[in-house]
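A short worksheet on the structure shown next.
A single protein chain has been removed from this complex, and every other one stays in its place.
The block that comes next holds chain A.
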Amino acid sequence: MAMVQPRSIRARKLGAQLALLGFVAMVVFPLLLVISISFREGNFATGSLIPERFSLEHWALAFGIPWERPDGSVIQPPFPVLLWLWNSIKVAMVSSLMILALSTTSAYAFARMRFKGKAPILKGMLIFQMFPAVLSLVALYALFDRLGQLVPWLGINTHGALILASLGAVALHIWTIKGYFESIDGSLEEAAMVDGASTWQAFRHILLPLSVPILIVVFILAFIMSIMEYPMASVLLIDEDKLTLAVGSQQYLAEHNQRWGDFAAAAVLSGLPITLVFLLCQRWIVSGLTSGGVKG
């Protein structure tokens, strides 16, 4: 607690509060706006923040239920939002489980074992991780195009290809898990191994149960990153019923046919769960995201 305090503290407090409130209002405005628009009638943006003519039309359409207007015309849902959401969740689920498996085993080796080429591999991984995926798209497209001729479920326009392609992005997670493993004392595992456990058993039965929190964090992190992945999905997926949310939701705001209201409902429906998960886990996610650099 500060013992020496400057004068005029009340005025400064008030000023700070006002400034923060103003800024928060600016930041939150677009988000509130979208929620409001999703309950407005029609696909145009005019109107106040609290909808004057409340309507569930866009929400019904987002859930895939045809909506009957008061004048009797029935509107069909423009896009299969729930299917896209399901595609996104499916791809994200499988790919983050695989990423978790890959990065946990290698983080174990990097944290606990001594072997040739360890330092260069770790540094190399950090460098290669900075390459944006967009630049490898031509090569990945060619790879999956050819692979698809031999193995159909790994071709273009399959979720298999998208899942597999995401396995390249493990370096960040390896570093995160490695940091956590190093914070756990190795003597437990050594004791187990003195008692005759194999390396794998020490890892599987001693270290893994101790590191469940970091595994959950990495899983959620990989899950969110996979849901938000855009460039790869935009090239690898083609058919409307195969798209993920990130690629599909763009179609609402096409050049000549902007479905502002429909988009708003779909955006809230799909964005809200992800946002909530992020906010709930922010403490761990943030430490995971920033640890790589701050520690050095």
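In the analysis below, contacts are C-beta pairs under 8 Å (C-beta built on N, C-alpha and C of every residue); 3 or more make two chains touch, one makes a residue touch a chain; residues count from 1.
We take it that contacts and distances are computed from a predicted model.
Asker: One chain of this complex is not shown here; going by its UniProt record, which of these names is it: "Aspartyl/glutamyl-tRNA(Asn/Gln) amidotransferase subunit B", "Amino acid/amide ABC transporter membrane protein 1, HAAT family", "Maltose/maltodextrin transport system permease protein" or "Zn-ribbon domain-containing OB-fold protein"?
Answerer: In UniProt, the chain that is not shown appears as "Maltose/maltodextrin transport system permease protein".
Asker: In the full complex, which bits of chain A touch the chain not displayed? Write them out.
Answerer: Interface residues of chain A facing the absent chain: 1-6, 9, 12-13, 16-17, 19-20, 23-24, 27-28, 30-31, 33-34, 44-46, 101-103, 105-106, 108-110, 112-115, 118-119, 121-123, 125-132, 134-140, 142-143, 146-147, 149-150, 164-171, 174, 186, 190, 193, 199, 224, 227-228, 230-231, 234-235, 245-246, 249-250, 252-253, 258, 260, 263-264, 267, 270-271, 274-275, 278-279, 282, 286, 289-290, 293-296.
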